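A protein chain is absent from this complex, but the other protein chains hold their places.
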Amino acid sequence: GEQSSTNTPGKTTDKEETKTEEQKTETTETATESGGTIKIGVLASLTGALESYGKQTQKGFELGLEYATGGTMEVAGKKIEIVYEDTETKPEVAVQKATKLLEDDKVDFLVGSSSSGDTLAVLPLAEEYEKIMIVEPAVADSITGSEFNPYIFRTARNSSQDAYAAAAAIAGEGVKIATFAPDYSFGWDGVSAFKDAALALGAEIVAEEYAPADATDFTSNLQKIIDSKPDYLFVVWAGANSPWGQINDMKLQENGIKVSTGAPDIPALKTMGQLVGMEGFSVYYHTLPDNPINDWLVDEHKKRHNGEVPDLFTPGGFAAAMAIVTALEKSGGDADGNKLIPLMEGMSFETPKGTMTFRPEDHQALQPLYSVTLQEVDGFDYPVPVLIRELSPSETEPPIRN
Amino acid sequence: MDLIISLVINGLATGMLIFLLASGLTLIFGLMHVLNFAHGGLFVWGAYAGVFSYAYSGSFIVGIIVAILTGLVFGFITEKLIITPVYGNLVQQILITLGFMLVLQEMIKVVFGPNVVAVKVPELLAGSWQLGDIIIIKYRIFIIFFGFIIFGLLHYMLTRTKIGLIVRAGVMNSDMVQALGINIKRIFLVVFMTGSALAALAGMLFAPYSGAIYAELGMEFAIMAFIVVVIGGMGSFQGSLFAAILVGLAGSFMAYYVPYLSLAVNMIIMVVVLIFRPQGLFTTAKG
Amino acid sequence: MNKPILLSRSNIILFIIVLALVAFPFVMDSRTLTILVTQILIFGILAMSYDILLGYTGIVSFGHAMFFGIGAYCTAIMLSDFESTIGVFIVSIIVGMLIAGILSFIVGLLTLRLKSHFFAMLTMAISGLLLVVAEKWRSVTKGNDGFTFKAPEVFKDRVIFYLVVLALLVIVFIVLKRFVSSPLGRVLIAVRENEQRTKSLGFKTLYYKVIASVVAGVIAALAGSLYAVSLRFVNTSVLTMEITLDALLMTIIGGVGTLIGPLVGSVVIESAQHYLSGLARDFPIFERWIIFFGIIYILAVIFFPKGIVGTIQTKYSQWKIKRNQLDVAPLSKSKESSK
Amino acid sequence: MEPIIRTENLSISFGGHKAVDRVNFEMPEKHFKSIIGPNGAGKTTFFNLISGELKNTEGDVFFKGKSIANLSSVERTRLGLGRSFQITNVFPNLTVLENVRLAVQSKEKIRFNPFKHYLHYKKITEEALTILEQVLLENKAHHIASQLAHGEKRKLEIAMLLALDTEVLMLDEPTAGMSLEEVPAILDVIKSIKNRGDKTILLIEHKMDMILDLSDSIMVLFNGKLLADGTPKEIMDNTTVQNAYLGGLYDDELVET
């Protein structure tokens, strides 16, 4: 029976009544139907190399739920419960854990995860169980592209959006650009999307360099880039063995090559000391968005996590929570995947980064991104991304590929 | 020409860095035949302990000393607790050292936090010289220099003292060595600690080179070090140095001239070397 | 001396275990557990194949993942490019095993002349090269991101898939058991013990090593195929060193050269991982559960130096000797007979 | 009659050192020949060259008239050249029985059958046990080879060779380290094989009494070169051999035996 929509959103007292009443009658039914709870399973890398990303998502998601529910942790009269699972950045573990969430915990939503591989492995489960999965913060285009299924909604930006933001920041008529990226999907996707966008804006790509993701010596690649005499070097990089020191040592900027990249999270910004003055883009830095939600996020985050500010993927977790709560409010607490899909397609919701909208075609959230420059700021031991301008969601709208 | 020179210098520096990484393993794996997967853990511990004391004291030298001490202490603990029960047993070595590696790696996060840690090159060694079109990064020259010093010291230790001989003899037949009045356990301990200290030192020297360190660093570099020790010929210091420089130079030139192969360069070198010289480039056994 | 009796005590125990495993999904109605156990069985197959190399032939390979990966990719690609039917699934398994067989044959010929450490590193390099190929050949593999595909309709029911995997595991176990206790298997053991001596008894050891490597490769490919179907997803992680290390660790923890050991190893490692990371959710001290996981390895070496099964076997036979001879030294008999 | 083994200028050098130096030798079928010579004379190396453990650098070696210089040791064993090793060379972690069983298995040419259980080949096990009895090792059949005392390992070494049952048996110091009490027993085993008359036997030994007892002929190697080859009496009377090899130790003892 799918009669759970009879639950009316209401005040606490109403809800209390419904609950007791239902407990009498339908004690053995599933969680949703017993009226009490909405369960959300969050998959994230809580150990291993992507641990800090996973924890950002986790913190953001908690705060997001709290904000969205006004601190009650209830929506449409239902209590929200969260179950976290560690994917260990291994697809087989992700599948195991996702199945556990869906089967044993009987969650109504999945959220996750920190790696594209894990996420891709879990996508079919969402479809099989007909549960909504909010993808956050995995970026691979294929999640909302070739591997798309209708239960997937992504609050994270995808690689193409990054690339458009990057192109918007530096590309222009006649501008010569070299690219540098790690030699695997993430790098190739990023560069190829960037190329499309930059070429469309009239720029010229003069060199495309890839280095092994675990390389330590980038000087040969940089040498080639210098040889190609670009105006800009666009870098796609993730991972800790960053090329920044060597870019500085090889005097690219002194040779008139401006460097551009996406601003990473704060620990990684610390490794970019030499890139002060760089122009690039940012997905999030806590001072960039100017809206009350972000203010609340920053304040609360500091309060709870001994003075730390939210970082790169914290607002993503937050946004995922906002999306779920907004959708549930619309459905009146009905977590049935098939009913939610039409409600969520085209749905807009508020996040610390401003308003996001799930594009109906591929369920990718269109969202603001930021053109920034890195600057030295007193009291910070890392170069701070300073806003040049906010890129509106439509400016970075990626092609539909599903 | 300029290009060649700068590729050579950079390749040489990378090679020397790899040699530093591998030097400890040449002792532990090459000479003592301990397949120590936890080697990378010692490398990362050296890096973290060194970097944090460098940051705290402001002195790079303090950082280096702390790294070495960390290596010695960890080497002592590792040998006593982990390695002693499994000398001569390859299968057990794999299991126990991999387990210990996990422990070391996670303990880094407990002690130093899970985030990437940024490391600056010390003032004196920062920046680069530009000579015409050639750019020479100062820190790399420092690494090359340091690498040769370490090589010299080890070479001395192994050729001028009996330690190298005793270790090789002890691996072949430890009972006989003891019957000759040598406390082989203590020698193994000392050599293992030296190897660990070298790993830790390499970690510390690596940190400013790459600009950032993180807990998972260890495993990646341990594998690189294993490659170098094996293609150099087990237990041969000259071999390790040669192989490391070969890997460094090949990486540097391949990245420039045949970039699409650079992902595979180490593997290709290893395949080629081992197919044509199945015992590695240099061998210690004479006759 | 253990005689090859069909109804020996250990065979009966095994039979009971299999029965229990068959009954398990019907008793424990939990899909998560079913998936976990399926996973355990699949890695068990992989680890058994590794045991043929390590335990029986004395070869340490760091490249076993390449065969696993080939199986996984074969099945994934064929199921996504053609229809996802049982027929295609079976064909894909066979194709995967064939390719793995051919590759392991070539790799074996190329590498098996090398001595232990050198061999290990060479296999690692070759499998590393294959990983690079998979990364680069994106039109087929989708690289590191990987791709999802549909499993054959019947496997939607995880219990059916579980039973299929279980059946395959039993078949593989019986076949391998027979294989290692055949005359051929005895020669493999001889190679492990003293290769040069085996040669001078008139056995061409390279042949035997290649045979072992092909058998191991083919079975690993089967495990890979099953793995891909269990996830309905594949990416380059199936070719990484981690898979090899998993197989290696399971084999060692369980006990090399026992065949049943690797299965036990798979149970221990997979469930330790599962339950420890589960603990992390409930108890903050276990946030760093990987430390405890690492400690398990260390303790395993200390308490089970020959692996769990190996050590128990040794203890058991020692206990039997003690019981039978009541501390009679082995010397005592010799006096009379040598007169 | 065509000699079963023949060498032509058979040589090998290690670096600059010629360990076996242009040796021409003929071994008639079903003959018993001993090889003596000082330590390092090249006796074991000569065995290695014939059995294929080492490849000659010069010259040629023939088995039944065909050159076998390019065959591997495996192939030579299969042709019928079996040998034991001077340095004990067994399967250390297998039982004594298992060691011998493997040799019998090879003799029976059961190599690749992957489907039948090895214990179903009852005959093999029985044969292995018989051989262990011959060398007085049956009471250690189920001991692990590495736990044997030295002399017992030597017996195992012989057992493995006997199990191979090759046409030619090459024994490299079979009784070195064997106790005085047991040497005669092994001697008896060798003698009985000799008396069966179907084997060609090459023996390296330093125990002169034993050699004199068994040999049809004796050949002497010295510095890699063939110094002499002849009947036991010829060799014993050869003063060069006495000076180079025998010394004075056996002077008085020889008379007794």
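Each chain carries a letter (A, B, C and D) given by its place in the written order, and its residues are counted from 1.
Criterion: a contact is a pair of C-beta atoms (placed from the backbone, for glycine too) under 8 Å apart; a residue touches a chain by one contact, two chains touch by 3 or more.
By our rule, contacts and distances are computed from a predicted model.
Visitor: Write down which listed name, "NADH dehydrogenase subunit M", "Sarcosine oxidase subunit alpha", "Phosphoribosylformylglycinamidine synthase subunit PurS" or "Branched-chain amino acid ABC transporter ATP-binding protein", is the UniProt protein name of the chain that is not shown.
Guide: UniProt lists the chain that is not shown as "Branched-chain amino acid ABC transporter ATP-binding protein".
Visitor: Among the chains you can see, which ones touch the chain that has been omitted?
Guide: Among the chains that are shown, those touched by the missing chain are B, C, D.
Visitor: Check each of B:Ile28, B:Val177 or B:Val191 against the chain that is not shown and name the one that touches it.
Guide: B:Val177
Visitor: I'm checking contacts with the chain that's been left out. Which of B:Ala49, B:Ile64 or B:Ile166 qualifies?
Guide: B:Ile166
Visitor: In the full complex, which bits of chain D touch the chain not displayed? Write them out.
Guide: 14, 17, 36-45, 86-88, 147-152, 155, 173, 176-182, 184, 206, 208, 244-250, 253
Visitor: What does the interface between chain B and the hidden chain look like in terms of residue numbers?
Guide: 162, 165-166, 168-169, 172-173, 175-184, 284-287
Visitor: With the missing chain put back, which residues of chain C would touch it? List them for me.
Guide: The list for chain C reads 318, 321-322, 327, 329-332, 334-335, 338.
Just so we're on the same page, only the chains that are shown with their structure count from here on.
Visitor: Kindly list the shared contact partners of chain A and chain C, in label order.
Guide: Touches both chain A and chain C: B.
Visitor: Relative to chain B, which chain has the most distant C-alpha mean position?
Guide: When every chain centre is compared against chain B, the largest gap points to D.
Visitor: Nearest whole angstrom, what separates the Cα centre of chain B from the Cα centre of chain D?
Guide: Taking the mean C-alpha position of each chain, the two centres sit 49 Å apart.
Visitor: Could you grab the centroid distance between chain A and chain D? Build each centroid from C-alpha atoms only and quote it in angstrom.
Guide: The answer is 76 Å.
Visitor: Return the residues of chain A touching two or more other chains; collapse runs of consecutive numbers into ranges.
Guide: Within chain A, the residues that touch at least two other chains are 47, 183.
Visitor: Going by the contact rule already set, what residues in chain D reach two or more other chains?
Guide: Not one residue in chain D touches at least two other chains.
Visitor: Where do chains touch, given as pairs?
Guide: Touch list across chains, by label: A-B, A-C, B-C, C-D.
Visitor: Can you name the residues of chain C that touch chain A in the complex?
Guide: Listed in rising order, the residues of chain C that touch chain A are 30-32, 35-36, 39, 135, 138, 142-148, 150, 156, 227, 230-233, 235, 237, 242, 273-274, 277, 280-281, 287-290.
Visitor: Can you tell me which positions in chain C touch chain B when the two form their complex?
Guide: For this pair, the touching residues of chain C are 54, 60, 110-111, 113-118, 121-122, 124-126, 128-129, 132, 135-136, 241, 245, 248-249, 252-253, 256, 288, 290-291, 293-298, 300-302, 305.
Visitor: For chain B, which residues are in contact with chain C within the complex?
Guide: On the chain B side, the touching residues are 33, 35, 82, 85-86, 89-92, 94-96, 98-103, 105-107, 109-110, 223, 226-227, 230-231, 234, 260, 263-264, 266-268, 270-271, 274-275, 278-280.
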